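Of the protein chains in this complex, one is absent; all others appear in place.
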Amino acid sequence: MTLLKIEEVTKTFGGLVAVNAVSLQITEGDILGLIGPNGAGKTTLFNVISGNYKPDAGHIHFDGKDIGSCMPHEVTQRGLTRTFQIVKPFAGLSVVDNVMVGAFLKAPRVTDAEKLAREVIDFVGLNRYADQPAQNLTTAGRKRLELARAMATQAKLLLLDEVMAGLTPTESVQIVKLIQQIRERGITLLVIEHVMEAIMTLSDRIAVLHHGELIAVGEPGEIAKDSKVIQAYLGEEFSLA
Amino acid sequence: MTMLRRFPKDYFILAAVAAALALLPLVFPLSEFQVSVAVFTLYWALLGTAWNIMGGYAGQFSFGHAAYFGLGAYASTVLLINYDLSPWIGMLVGAGLAGVFGLVTGFLTFRYGLKGPYFTLATFAFAEMLRLVSTELEFINTSIGLHIPLTEGDSWSALQFNETPLFFYYAILILMVGGILVNILIANNKLGYYLQAIREDEDAAASLGVNLLRYKTTAVVISAALSALGGSFFVQFFRFIDPSLAFGVSISIEILLRPIVGGMGTIWGPFIGAVFLTPLGEATRSFVRTPPEFLNSIEGRSGVDEMLFGIILILVILYMPDGILGAVQRITQRIKKLS
Partner (left out) sequence: MPKETRTRYIIFFALLILLVVAGLNWGAIQEWMALKGVVLRQAAVTGILVGSVLSLVAMGLTLIFGVLDIINFAHGALMTVGMYITFVLFDRYGVDPYLSILITVPALFGIGLVVQRLIIHPARNAPAHNQLLLTLGLAILIENFLLIIFTGTPRSIRLDYGRGLTAVGPLTIDFPIRLAGTTITMNKLAAFVFAMVLAVVLFYILQRTDLGKAIRATAQDKEGASLVGINVDRINLITFGLGTACVGAAASLVLPFLFVDPFAGNTFNITAFVIVVLGGMGSIPGALLGGLIVGLTQEMAVVFLPSSTKLLGVFIVFVLVLFFRPDGLFGSKS
């Protein structure tokens, strides 16, 4: 069943159309990859979905309800949680305290929240650092923390914004595995990524944005051969057409 | 150190400190002067704890806590003078009034997106406006101020102890323990975590489902109510209130001094800050009253203790920005690493 439905969503800033009448659907349990050259409007689209920006036109339906006018915290409360491209750990708190903030959404009692948090921390592999200050973590660790925190909200849909940015290839492979494990738990994912191998491996379907417009949607194999996509990334000369 | 293990620990410490403070005057008989120093220490600890909830935990830096303090002070005093209402009840009314004031001003400032220095300046402006307005209000006797009607002897219901000032010490001890208890309850539960998340990163907090407006305002309301309790107590102890004493900027500054020196965003920071600064201030003041021979020129001059506070504040911010508790934590961590 369709979990997230984006209909003709448009977002402009002054004279610049960052997202232009984009329509997308995500089926529950899927991983949808969102790619496109820099400045294509991917993060803007994320921000519109997550409630940080209001769409200038179009609708966003999540789990059957229109969330276009929701504030960011309301969107999360409905089961859609996002991560940030530049991670935002709660630096003054320990790792487990960080994740507990996410856990409290569905587990208001302290003991339950801590239990849930430690479970999630174990899942992402940060057990060793659970009681240490979050600021002691490496970049890779912080990415896992960001994931753990988002997962702790027990969201149905996670929006991951360039989770692999700043990671070494080895670390990226680990994150890919982690994301697959997250999906196995029944969580739907919308993932922005630049690391092509990762996104091709991960995604059931891929959507490609360019200059704010959706230029292609389909399975990874098709997208890799799509001439419009190649043109967008590499320019006219390389298109196969 | 999981929260599960920390949970009972905080209450034990509170109980132990409360017991120690309760027994203190029985073990070491205190002179009247020492009693008043002790009273002020606990009183600033209460106010500092109140401030800390908003400033230390939620990260909303208030420069105008005198507003809540003064509202509490005037509320209970007016009710006492006009309706003979016990200050214990008056203090609750004051807390309610301050809470509402905090609710309205907090809601407005957060709704309109005031952050950082703008927010701080706004809190300052609100306190100053209350001060200026109260110098014009007849029913609180304008800038002349109000005196508590004096009764005979000691009375717990009237919160007036003319024969045994020590009872003031126990009264403020009860209030302070209550305040710290509230703080512990907050810190160890969802509210505390959410407030700290807001302090650390508002966007991230919102992305995790935290309603920023609601929780920031909640912090302000609680902080305001607790401050008002301190305000009511102050008038009973000092027996006099006027607009400057109630809403003056020096009150706002003194309130935030202790938690900062002691350690913001911690349960015991304000208490430690109060224990460190208040007796120090008193000692400095008595020193200035009767200085040794070679410092005769400063005899009787006011301002030495305050100047000392200014120097301490600067030194703490420069060299111990996490306050005394923060420095202690860092030292113990370093010791742990070595062993």
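Labels A and B are assigned to the chains in the order they are written; within every chain, residues are numbered from 1.
Everything that follows uses one rule, which is that a residue touches a chain if its C-beta (ideal position, glycine included) is under 8 Å from a C-beta of that chain, and two chains touch if they have at least 3 such contacts.
Owing to the predicted nature of the structure, the values given are computational and were not obtained by experimental measurement.
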In the full complex, displayed partners of the excluded chain: B
Residue of B:Ala122, B:Ile140 or B:Val177 touching the missing chain in the full complex: B:Ala122
Residue of B:Pro8, B:Pro29, B:Pro149 or B:Gly310 touching the missing chain in the full complex: B:Gly310
Touch list for chain B against the chain that is not drawn: 61, 108, 112-114, 116-118, 120-122, 124-126, 128-129, 132-133, 135-136, 249, 253, 260, 298, 301-304, 306-307, 309-314, 317-318, 321
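One rule holds for everything that comes next: only the chains that are shown with their structure count from here on.
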Centroid spacing, where centroids are CA-atom means, of chain A and chain B in whole angstrom: 44
Footprint of chain B on chain A - complex, ascending: 50, 52, 71-74, 76-77, 81-84, 88-93, 96-97, 100-102, 104-105, 108, 110-111, 113-114, 131, 149-150, 152-153
Chain A-facing residues of chain B, complex: 1-4, 7, 188-190, 193-194, 196-197, 199-201, 203-212, 265
